[in-house]
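Only a single protein chain was left out; the remaining protein chains are all shown in position.
Chain IDs A and B follow the sequence of writing; residue 1 opens each chain.
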Amino acid sequence: MCLGVPGKIVERYEKEGLPMGKVDFGGGTLREACLAYVPEAQPGDYTIIHVGFALNILSEEDALETLALLREMDSLGEELAPDEVCN
Amino acid sequence: MDKIDLTGAVCPLPLSDNEQIVMGHGSGGKMSHDLITKIFLPAFDNPALSAGDDGAVLALPAGRLVLSVDSHVVFPLFFPGGDIGHLAVCGTVNDVAVMGATPLYLTAGFILEEGLPLETLRRVVESMKQAADEAGVKIVSGDTKVVERGKADGLFVSTTGVGILPEGREISGSRAKAGDVVILSGFMGDHGIAVLAARGELGFETAVQSDCAPLNHLIAAALAVSENIHVLRDPTRGGVATTLNEIAKQAGVCITLNELSLPVRPAVASTCEMLGFDPLYVANEGKVLVLVARADAEKVLAALRATKYGEDAVVIGEVSAAPQGRVLMKTAFGSTRVVDMLAGEMLPRIC
Partner (left out) sequence: MKYVTEFRDAELVGGVLEKIRQTVTRPWTMMEICGGQTHSIVRYGIDQLLPPEIELVHGPGCPVCVTPLEQIDRALAIAARPDVIFTSYGDMLRVPGSARDLFSVRASGGEVRVVYSPLDAVKIAQANPDKQVVFFAIGFETTAPANVMAVMQAKNLNLKNFSVLVSHVRVPPAMHAILGSPSNRVQGFLLAGHVNAVMGYHEYPPLLEKYQVPMAITGFEPLDLVQGIYETVRMLEAGRVEIVNAYARAVTFEGNQPAQKMINQVFMECDRAWRGIGVIPASGWCLRPEFDGFNAEKRFDVGDIVTKESPLCIAGQIMQGLKKPHDCSAFGKQCSPETPLGATMVSSEGACAAYYKYGR
C-alpha cells in the first residue's frame, strides 16, 4: 500500500492556512507537498511523500547505520570497505 | 433602452480578418480559400501544393511505395520540446522511415475547432514547416474542416506519409531473429513525461523536454552501414515495453532486456517513481528500436551515435528463440521477469 517516495524539501511556505513545501524528487522533478505533519521539517530534509503529504523526516543517521550494518554483514562488504575509505 | 449609441454602427459585412477560426473557414468558400492562401500555402510552399488542384501530382524515384497514416491529438497543443504540428510531421515521417523507406511527401488533414485562435494555427503550421524542412519532406496536399466549438480539442491533425523503399530491403517486425541485438536510440519516456507535466493536472514540474524529432536521417545512417537490420520501430504510445512485445509476438521470438542498460534520464526516472509509472511504458516520439544481427551491432551503434538524435544510443537487450512471443527482463539483481504490454491507460497510483 502506499507508494511512498523519498524527496528533499527545498522550500517551506504557507498556503491557505496549511504548511506546504516544494519537494525535489531528483533530476529536477518538483512537486508541492503538504508539510502539516512534519512541523519541524526544514529545507534540506528528506521525507517520504505519499499522495502529496510528507509522512516523516528520513533519518540519515539511521540510513547510514543500516547500510553500514549490511555492508559489514555482507562478505563482500569487507572487500568494498577500503574503496569507501578512498572515496 | 432609451440611449442607443450608433457611433460604432457599420453595415454588417462579413469580417474577412477574423482572429479566430469560425465556421465559415470550413465552408469551402472564400474564407476557406483565405485560410489556405494566408496560412498554409506560404508555409508549405511547393509546386505540387501551389498548383491548387484537388490532388498532388508527384514523380517518384524507383522502388516500392510506402504509405502510412497517423492522426494526432494531444493536449496541450504546445508542450516543452514540441507541439501538435511538430508531432504530426515527425510521427508520420518516422512511421515511413522505420519501414526502411525514404520519406518524401506528406499530406495533412486539419480538423479545427470553432474559436481556435488563428495565431495558434499559424504557430502549428510554422512548426510543421520546420519539421518537414528538417526531415526533407514536402507537404503536398491538405484539407481543412471546421467543427463547432466543443467538438474538438482545438485542433487535430492527420498526416499521411509517402516514401520509397529500395528493392531488396525488407524491414519488418516479423524479421526479428534469435541472435539479434536490440538497440534503443536514446533515453526512454521523455515525450510522455513532458506532455504529462505540461498538462499540469498532476501538479509537478520537471525539466524534461519531449524528444519529438524526425528520425529519417538517423535511420538512414544506420541502414547505410548494415544490411542486417531486421526490425526498426518507433516506441511511441505504450513505450518500449509494448513495442517490443508487438515485435516478439510478430516474429515468434523472445526478447530479453538488461535492466541495467535501460537509458532513463534522472528527471524521467524520478517522475515515474513519484507517480508509480514504469518508464518502459512511457511514450517516446523521437526514438527508434533497431534489431540488428549481433555482428553488425557495433557498426550500427557507432552510426547512430554520430547523428543528432542518436548520441545516447545503447544496446538494451537481445533476441533468442524461446519462449516465443515473450519479453523478459534480467533485473539488476540477477532475477528474470516478464515484461508485459501496457494494460489500459497509465494512471498515477497510490500503491
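By our rule, a residue touches a chain if its C-beta (ideal position, glycine included) is under 8 Å from a C-beta of that chain, and two chains touch if they have at least 3 such contacts.
Just so you know, these numbers come straight off a predicted model, no measurement behind them.
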item	value
Sole residue of B:S27, B:S174, B:S261 or B:T331 that reaches the chain not shown, by the stated touch rule	B:T331
Chain A residues that touch the omitted chain in the full complex	1-4, 6, 16-18, 26, 31, 33-34, 36-39, 46, 48, 50-53, 55-56, 58-60, 62-67, 70-71, 73-77, 80
Footprint left on chain B by the chain that the document does not show	201-204, 273, 275-276, 326, 328, 331-338, 340, 343-345, 347-351
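Here is the rule we go by: only the chains that are shown with their structure count from here on.
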item	value
Residues on chain A engaged by chain B in the complex (per definition of touch)	1-3, 5, 7, 25-32, 49-52
Footprint of chain A on chain B - complex, ascending	202-207, 265-271, 273-274, 276, 349-351
